[in-house]
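To start, the structure under review is shown below, and the notes come after it.
Excluded from the complex is one protein chain; the other protein chains are retained at their positions.
Per-chain residue numbering starts at 1, and chain names A and B are given in the order in which the chains are listed.
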Amino acid sequence: MKTRDLPLNIWLGGTITVFFLLCSATALFWTPFDPNFVDTTKLSLGFGESGHLLGTDVIGRDLFSGLLAGARMSVFLGCVTAAISVVLGTIFAFIAVGISPWVDEVVMRLLDVLMAVPGVIVALVIATVTGPSAISTVSVLSVFFAPVIARVVRSATLPILNEDFVQSARMYGRGTFFVLFRHVLPNILSILVVQFSLYTANAVLAESGLSYLGVGISRPQISWGTLLKEAQETAGPTTGLMLWPATVILIFVLGLNLLGDGLRDVLDPRSMGRRS
Amino acid sequence: MSSTSSTPKPLVDCQNVTVSYKAPRAGIFGKRSQFLALNDVTLRIESGESLGIVGSSGAGKTTFAKVISGQVRPSAGTFEFRGSEPSPKDKEKYREFRRSVQYVFQNPKSSFDPRIRIGRALIEPLRSLKIEGDYDEKVMHSLGTVGLDKAVFGRYPHELSGGQLQRAAIARALVVKPKLLIADEPASSLDVSIRAQILNLFKELGDTGDLTLVLIAHDLAAVAHTSRKLAVFESGRVVEGGLALEILKNPQSDAAKRLVEANLAIV
Partner (left out) sequence: MKPILQVRDLWVSNGRLTAVRGVSLDVFPGQKLGLVGESGAGKSMFGLAIMDLLPFGWAAKGSAILGDTDLVAMSEKEHCEVRGRRVAMVFQDSLSALDPMKRIGWHFRRIVSRASADQAARWQDVSVEILTHLGVENAAAALRKYPHQLSGGQRQRILIGMAVATKSELIIADEPTTSVDTAIQRNVLDTLTAATKKLGASLILVTHDLALVSNYCDTVAVMYGGHLVESGPTSEVLGKSRHPYTGALINSNISLPRVMEQQVKTLPVIPGTMPSLESMPTGCAFRLRCDRASSVCEEIPPVTTSDGRTLRCWNPK
């Protein structure tokens, strides 16, 4: 498929995603200022004042550096959560489908129960017990997302298991799990990629929400949600302090969703070599 | 209904085989009735025979093929292959069974994993059944038997036409040197001008005598061309059996008569 044939979704979404990944990578080594450095001489500065691109917050910390550090954390957390969710979801789906119809029923119903539990409450509880951290956030979100992904993977897997080439493999002695990993997985890879993209977006949103509530990431670690929380507490929702993290989240999530949708269109089974 | 030959052990021996399924529920609280896909079927297939299986849809032809290839276990009755019932419990023997019985599916396009090259797909059975020897050589030989170019080895399934894919499927079945080859409507999803190629190939394979061939077809002419014997299925039972040409010339059972009548030819 020629590059000029790629839909707008992928161009736009891809550009945005790559941009954020670059920012995130850059923030690993460098930010203009130390985002945690409190400079009481430079309180609440505006645009470009004293070298602060976006100004400072109420206790003098550089906003732009805060955003970059937030990107580093939020993007990273988003990707890790999505990756773990996709892997877990796939494993759940394969266990359900691969062992027996009875196991399928049991596993899927357990997953239903898991989905019914409100994630925020669980996050609150865990945070109270272990203290809010990156690990607790990732764990809660992964467990929250995995069942949904398991459903998607399961319904993509079932039709493939009915294909003749799977039956053929069984007939020359291959076991179910071999078939799942060797024949099904490569054929659902495109679906997994799309899920990864969409759930990174969901994870970023969810993590921002959790951090905003104080049960996610907190200083000295910074995420966009943390910035939102601080903005809410100190300056109020109408100021630039709130605006910047919110906008950045919006754009990144939009970009990921566009990319995911675009990939879904392009990687449709029709283009997987089954030309009519 | 079964062949009355004098050889002691038939290759395939089905005695009173019944396969029943639970039909979907009638309503939310409806009872699930039993559906008999095969009903008390007794059929013996001798080594080297070429048998055609015909009947209308739902008559049980595919279910029978699945029983004798080990895909489905009979609910009642016995199925013996070379004198013993194949069971996964005896690993060595089961592997021998798997190697001896191969299957060609109706739709060639779904017989191959779209992500795996043909050559690799043909090596898979050899590898899985732990067969000794030079895999590449065996695959090349098999491709040659079915009339495919060696270049096919490196191609992906979507790069081959329906007819070529079906031949590759036959090659894959032959690469392990099976004793019994079962083909489920192998030519019906192919174009008219390609059908003859596949049927000729089956006839050739059947005529050699080394291979026992079971061909399921709804096309009576295909069956008459490739098979020496015929078994007519209807509602899960075998209603007529014997030499193909005789049955087609002089059908005795209602099912066979209907099939012959319904057959259309160029006037």
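Just a few scattered comments:
Methods note: contacts are C-beta pairs under 8 Å (C-beta built on N, C-alpha and C of every residue); 3 or more make two chains touch, one makes a residue touch a chain.
The structure displayed is predicted, hence computed values, not measured ones.
Here is the thing to keep in mind: the chain we left out touches B in the whole complex.
Of the listed residues B:56, B:145 or B:253, the one in contact with the hidden chain in the full complex is B:56. The chain omitted from view is touched by exactly one of B:10, B:60, B:125 or B:163, namely B:163. Only one of B:19, B:139, B:152 or B:222 touches the absent chain when the whole complex is considered: B:222.
Even with one chain removed from view, chain B keeps its contact list with that chain: residues 56-57, 161, 163, 191-197, 199-200, 203, 218-222, 224-225, 245, 248-249, 258-267.
The working rule: only the chains that are shown with their structure count from here on.
Once the centre of each chain is set as its mean CA position, chain A and chain B turn out to be 49 Å apart. Residue ranges of chain A in contact with chain B, taken from their complex: 163-165, 167-174, 183, 186-187, 272-275. By the touch criterion stated above, chain B contacts chain A in their complex at residues 69-71, 95, 98-99, 101-103, 105-107, 109-115, 121, 124-125, 128-129, 156-158, 172, 176.
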